[in-house]
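Just one protein chain is left out here, and the rest sit where they should.
Coming up: chain A.
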């Protein structure tokens, strides 16, 4: 049995109470919502806060609604709620698909979108028990000063493994953050940094309270697809999020492509407007986008799946995603590909 360390469990009823607790116990506190990521990590001895601040009892963090031309999703909305909410499904079906494909039903019933946005990075040498890690010597990300993935490496390369952030970034989402000092908002595209140790621009005393997505003025097509070894349970080993504004018929006005699960942060593929804006999604354009993505993606050996293959799959899946976008623009993987969503 993996033991949890002793901690004080706080159940605030309001956001103010929660952020005050985070400030009061700064340095020795973490927020907890679904706990599907944090609790296993605590059992592995990766986090040992003396205080936990539970978020699910705070009404302000719940709910999914349209407000001021935006879709607002409370951070404590469960992944099941996001996946099944009619507003999400109507406006951003691929976001619903991304949420619906996470882990398995029990995790989705418990886990929240806020937690998915703040999901800790993952690595073969990190997501192990204390018993395991102590034999090899501790690593950069936790208690040590070496990287077991990149010999002599000084930067942690643990992989961003969450499903909803790439899609949210492609949709231009903004996260709302609260702390005892006040509230702030930041585009999700600027939220992540390429440091596997702590890949969020989020101070320990801060809390993600909601994510907002502007409702599109023009029709958009969205798509989310991912690669994993089994059709359920597994974290993605490659994920692809696409959002495109399309002028009839099939002329691209803009396209956003975000690829993740390879490095510490989701990667928004740059230079696509030059390649695709104002053009139809022809085979040439699709190929050019796929090549652009391939050039910009460099996975590291942070999980037990060959990196050569993961890199080689980037253009294959981008191509397929674009074709799928062209055909139906939903979040489903192509039929018969053997690795559909959950």
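The rule is short, and it goes like this: a residue touches a chain if its C-beta (ideal position, glycine included) is under 8 Å from a C-beta of that chain, and two chains touch if they have at least 3 such contacts; residues count from 1.
Throughout what follows, contacts and distances are computed from a predicted model.
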TODO: Identify the UniProt protein name of the omitted chain, choosing among "Ig-like SoxY domain-containing protein", "Protocatechuate 3,4-dioxygenase, beta subunit", "Xanthine dehydrogenase family protein molybdopterin-binding subunit" or "Acetyl-coenzyme A carboxylase carboxyl transferase subunit alpha".
DONE: "Xanthine dehydrogenase family protein molybdopterin-binding subunit"
TODO: Just name the one of A:10, A:62 or A:148 that touches the chain not displayed here.
DONE: A:148
- [ ] May I ask you to list the residues on chain A that touch the chain which is not drawn?
- [x] 1-3, 104, 124, 128-129, 131-132, 134-136, 148, 227, 229-235, 304-306, 308-309, 312-313, 316-317, 320, 336-339, 342
